[in-house]
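Got a structure here, written out as structure tokens. Questions coming.
A single protein chain has been omitted from the complex, and every remaining protein chain is retained in its original position.
After this line comes subunit A, so read on.
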């Protein structure tokens, strides 16, 4: 929203020496965010009023003219291609050194002396867009230059002076105004400025409307909740004409195009008071006898409505319309209808000023995607006292602009609201207790009264009554009063301090701690890189992978191709590999993130409800692919194994009891088991799946449900110290070929458990392929024999070792290698 300094001055004194940047900062720190301070006329340096004294055709160019332009201190030769040049015309003359934007585009360019097709040119006759005045001087074609002939200014007068562009405009961020319906006009902002600068606020008090009796205007409101107040009054003696320059200038300054005096009045009052108004051509809603009956009703479902600018909308039953007996003439609080507005031939009008329910306007405006200056204000919840002031203000302006105008009806009104009158009780000490700083009572009163509150003291407490413009939904509870005081007092004046607390340690969040440790271990021990992927997946990708289960789906995805909520981290990680593998020969990644499982129960949806949200466990996913690495499985499985060891709860790989899921290699996949429970999986991506996904490198992945794993994680570190053996160990190796179905886990367990003297078993080689019969594999183990009681002798160890080898042959059908 744009706010004009000159307009503010109607309501609050601002000294000449006043610094607009300081005011902008003050407003930003206490009221609303001022995004920009725009000085009108900035950029017009060097541009003056010039008069074309002589004009002749350029000898070398068809579309160029050679003008002699009076710049106040002599004639300047100017070559110009303007389509509307004439002798005696006043123009905007860009002198040497002025800065313009060629054809309204690109950067500002400094004007320099030039020779154009052989003729000297000492400046430029400017078009509106070239000097940023396109709004003030709309042009019909791009060759049209600004015609200033209507100005009295002498040649050489700076353009900004000639046009009266001495205003400063504050650009206020609308988002910072959403809760302050009273600030959607100059009047409300001026009230804040007065409070901030401790200046007197000049309240508006236009005279009451002297109603006439010639015409009956009646109003009937069907749903007074949706329209708590509706006022209308008819005027005659209207002469539609352009508004006076002062009014046009104000509208233009805040970005509105002047249209005609009547429309401009409604806009002016809206921009001043924040109360949208509407002017109907009385002829469009009057009955044949001249009387006016206005109905405020809900639209019929499917009712068509054509707006002022001839766009058709289909309304639902929630929308509200302003209607005559016959038809809808306005979309309440949003926009007027075609055929009901003021035209050049209008002689009688009806002014409407109303209050509509904010939520309804917002819903309708959203549903129709039709947002207007009016709806933006109504949906914030306007002061129901405001229509009366606005109507009086509009009537006063009308009499000023149209001296022949007078009211020909009484002010018709439907009014069904009660303003909250009960004061807000702010207990003694409340403000200090909330803010942590003492503010003198006098100052508190002063701040509140300047903002329009009335304050009384009752038994030490403050009884604060909100003015109507703050009572709607804004200031209702003592905390709201605290805010009013604090922001005007200045947040900068409240010193920071630190609260005092008992030193009791906070409750631990074990899952968070686990997530953090998992990150560190995977990154810094296993050399994997952390990614953050979206929670959303594309159905095609999920389908290509062949993930089982039904995905939750977004109703309104922003990325239309990714509407699904992930059930697994795998799809995202696979995408990462696919995206990175052409650049990196090794891609090792992990992610810690949530999954969303519709069929499993998560947290409560509300404290008093049985409805449960989907389960949203935190998972750790790992993926690894390396060029020419044929079995990436072990790289991932090792990362998991180390993770388990570091964390203190082993995670082991266990073959799937039947087939693993289809996207995993049937011979290279395992379930991850912790504490006897399945907490995840690890496996190579099935070559067919990989091919479908465009992965050229063999890729292995794993996923652990951290919430499930956490259940098996000991609360305290369970590491135990084993006394160092005093007696030396004796080492023997064993290498053998066994059938492939015998797992390392089983063999290792058998060796370890074979004799109490076996103190450790370590796999040093595993091999299948050339030299080993098919269906078999070769394994090699280092075995340490030791006793806690004595030094073992070689023959003693040899004997046990020989028996162990026999056991391997007997139990596992092993063929020993030598």
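Note that a contact is a pair of C-beta atoms (placed from the backbone, for glycine too) under 8 Å apart; a residue touches a chain by one contact, two chains touch by 3 or more; residues count from 1.
Here, contacts and distances are computed from a predicted model.
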Chain not present in the shown complex, as UniProt names it (candidates "ABC transporter ATP-binding protein", "Cytochrome C", "NADP-reducing hydrogenase subunit HndB" or "Phenylalanine--tRNA ligase alpha subunit"): "Phenylalanine--tRNA ligase alpha subunit"
Sole residue of A:38, A:283, A:396 or A:552 that reaches the chain not shown, by the stated touch rule: A:552
Touching the absent chain when the full complex is considered, from A:207, A:302, A:507 or A:676: A:507
Residue among A:415, A:594, A:692 or A:782 that touches the chain left out of view: A:594
Touch with the omitted chain, as defined above, among A:96, A:204, A:435 or A:748: A:435
Chain not shown: contacting residue from A:90, A:362 or A:732: A:362
From A:141, A:497 or A:628, residue that would touch the chain that is not displayed: A:497
Touch residues of subunit A, complete complex, unshown partner: 28-33, 175-176, 178-180, 358-359, 362-363, 379-380, 433-437, 477, 479-480, 482-483, 486-487, 491-492, 494-499, 501, 503-509, 511-512, 516, 519-520, 522-535, 552-559, 563, 565, 572, 575-576, 579-580, 583-584, 586-589, 593-594, 596, 602-603, 605-607, 609, 611, 613-614, 616
